[in-house]
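Below is one structure. I have some questions about it.
Note that this complex is displayed minus one protein chain, with the remaining chains in position.
Order as written gives the chain letters A and B; numbering starts at 1 within each chain.
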Amino acid sequence: MRRLLPWLTHHLQTPFVVLILGVMVYVLWQSQSFSLGARLFPQVVASAGILLALAELLRQFLRRGAREEQDFTDLASEEDSVAYYGRGMLFFGWLVVFVVLLFLVGPIIAAGMYVLLLLTVQFRSPWRVVVALSLGLMALIWVLGVVLQLRWPASLLSGLI
Amino acid sequence: MKKWVKGLCVGMVALSLSAIGSVQASPETYYAGKSIRIVIPFSPGGGTDTFGRLIGQYLGKHVPGSPTVISENVTGAGGLLGSNEFAERVAHDGTTLLTASGHLNLRAFLGLRGLRLDLNALEPVVAAPMGHVTAIATRAGIDKPEDLAQAKGRLTKGITDPIGLLESLIALEMFDLNYRPVPGYSGRGDTRIAFERGELMINTQSTPAYLSRVVPLIEEGKAMPLFAIGFIDADGNPVRDPAVPDMITAPELYERIHGEKPSGMVWEAFKAVVPLVQNTRGTLWMHGDIPDDAKEALRIGVERMVADPEFIAASERILEGYEIIHGDDLGQIKDSMAAASPEVIAFLREMLSTRFGTQFED
Partner (left out) sequence: MLEALINALWILLDPFRMGMLFAGVAIGILVGILPGLGGLMGMALVLPFLFGMDPYAGIALLIGIAAAVPSADTFPSVLMGIPGSSGSQATVMDGYPMARKGEAARALGAAFAASMIGGLLGALALTAVVPFARPIILAFGSPELFMLTLLGLSMVGVLSGNRPIKGILAAVFGLVLGTVGGAPVAAEYRFAGDFLYLYDGFSLVILALGLFALPEIVDLLARGGAIADKKHGLGSGWMRGVRDTLNHKWLVFRHSVIGVFIGFIPGMGSSIIDWVNYGIVVQTSKDKSQFGKGDVRGVIAPESANNAKEGGVLMPTLLFGVPGSSAMALFLGALMIFGIEPGPQLLTRELDLVFVIIWSLALANIFGTLICLLLSKPIARLTFVPFHYLAPFIIVIVMLGAWQETRHWADLVFLLAFGVLGWVMKRTGMPRPPLLIGFILSTLAERYLWMSYNLYDWEWLYRPGVLIIAALSIVLMVAGARIKRSAQQSVPDGGES
């Protein structure tokens, strides 16, 4: 396990391509049941995808151990460590927190609570700043909601009231 | 306390009055302080959307109690999401209405897969009609509609969503024309450009679009009108399209070619499809089980609205030469649906699923 994680982070590209390969195979397999007009395009595309994914796996095998060369496409320049991946997942978790809050208490309260939570729990910011930002964001969302006539999800809280 | 007693007394009086069926005060107050939400299951800008917004703009003023009316586009899945929301997830109290197009009504009528709108459980509030005209390119080499069967070349017809064109498909079916369907167009406007470009040989447009966009092609000598789909009266007889009264209708053309009136299953299907699509180009639906007061208030609102000169002026451009359907005339919408036998529905579903692969609810 201790050796598996570093290996995964350095070679995440291999499982990812295998995953894409899996999706392509699924698409090819599923599309067998469609009528001709709906079937042909996904079949051709998925077949091409399978060949490309296999070619990419072969390339990765031949160049195993070598680091990806950077160029103008967007290979991330951040560090490639387990700790960094952990932090990344942590912040995806924070994104989920907002979605959950949104459906629980509605957008305006959720926005305020989210600022409070993220800035105090995660970043331990000075409370005056946190409160000011929290109120500011709530006001902003409220104003945008009124001005742009935005519509919000029905929250659990409003359902209870 | 006193207020409460007074309220109770008024309530009892009202109850007893309504029980003997005389003066009823509550339609006047039902919508007071309420708001009406009109669900439009299409993206903003289309013909049906504009109709819905027109109604939304003027109806509130005239419904007793002056409710606030908000039109909301609930898009997604080709109108399915908005329609299903209206059918399943709103209170049946008259505060939510649905704007449907004729073709959405047709989809519900035929039971398209995924659509859970049951028109039998709804009642129309107000509707607007619109006709359709079919034209053919001059390349087909015929000079009068009667020669349709002798048309030469590949008779390509652009297909969008087949149910969205059903009135034109069923008319071609009636003439037993061997056309080549070309699916993939994203809307009638698209097929019109392709027709203009010469890609497509046969094309059906709404009558206003025909008048403004196809007539210039006819003047250039590139196209020829074949027939108007026409309307069907309460007794099932063909009637001319009021926007193009001089143009022969499909059933008349059939009679002229074959020497007899159309009959049989295709004709029955035509009589079911055409009124539903063309009388309800835009329809405002309410749930059938909303309180009677709400129904009455909406009815009053519509009657007052159609008499409002401001509304008449604004609606003139949007209705494009047709008269709004309201009051007792709305009955014909449900009558035409009721008149269609289960065999006709089965025939239409069979035709759509074998020719175009359309999937229906079981």
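Methods note: a contact is a pair of C-beta atoms (placed from the backbone, for glycine too) under 8 Å apart; a residue touches a chain by one contact, two chains touch by 3 or more.
Note that the coordinates shown come from a computational prediction; the quantities given were computed from them, not determined experimentally.
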Could I get the residues of subunit A that touch the absent chain, sorted low to high? 12-13, 16-17, 20, 23-24, 27, 30-31, 34-38, 41-42, 45-46, 48-49, 52-53, 55-56, 59, 68-76, 78, 80, 84-85, 87-88, 90-92, 94-96, 98-99, 102-103, 107, 110-111, 114-115, 118-119, 122-123, 125, 129, 133, 137, 140-141, 144, 147-153
Identify the residues of subunit B touching the omitted chain, counting contacts across the whole complex. 43-47, 49-50, 53-54, 56-57, 71, 73-78, 80-81, 84, 114, 156, 161-162, 180-187, 189-190, 192-194, 196-197, 199, 209, 212-213, 216, 310, 314, 316-318, 352, 356-359
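We take it that only the chains that are shown with their structure count from here on.
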Averaging C-alpha coordinates per chain, one finds the centres of subunit A and subunit B separated by a number of Å equal to 43
Using the touch rule from the top, collect the residues of subunit B that touch subunit A in their complex. 72, 183, 357
Interface residues, subunit A side, partner subunit B - complex: 35, 37-38, 151
